[in-house]
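The complex appears here minus one protein chain, its other protein chains still in place.
And then chain A:
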Amino acid sequence: EQKSDRRQSCLLPLVAPAGVHGAALLPTSTPVFFAVLKKRLVKLVVNFLFYFRTDEAEPIGALLLEHCRITKEEENVFSISFIEEPERKYCFECDSEEQCQEWIEALKRASYEFMRRSLIFYRNEIQKITGKDPLEQYGISEEARFQLGTRKQ
């Protein structure tokens, strides 16, 4: 299904007919909501959100989705903002409310940090139930990146 394919990413060529309208907001003292809406094809690949002009194969830009916040704005609209500059919002208008929710859910899970916490969470839960560390079979149980409680963030 094209809608979900577009959200996913990695493997499919860029043939989605309808992109997501996006606009970058310039920071101002009073939050002006919309500047110019440009039609962009938006593609989520791991923890990057690439955006393209609809007729071009190469991206014109990307957003790294770490330390960011995804917020539902008005109808069909969500925004991405970053921790060090929270008033600056990258707004995206979708074709439907359903599409908007799908994007929000996908983007919230798109950071490496979210993945990592999921992993630590599951590891811990499995260990509580089974008494065994599920990462041992992969030989990665000692990896620093998977340790519970050592990440203070």
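Going forward, a contact is a pair of C-beta atoms (placed from the backbone, for glycine too) under 8 Å apart; a residue touches a chain by one contact, two chains touch by 3 or more; residues count from 1.
By definition in this document, contacts and distances are computed from a predicted model.
Only one chain is not pictured, and the protein name UniProt records for it, out of "Sesquipedalian", "NADH-ubiquinone oxidoreductase chain 2", "ALA-interacting subunit" or "U3 small nucleolar RNA-associated protein 15 homolog", is "Sesquipedalian".
Along chain A, the points of touch with the absent chain fall at residues 7-11, 43, 45-48, 50, 57-70, 82-86, 101, 105-119, 121-126, 129-130, 134-135, 137-140, 143-145, 148, 150-153.
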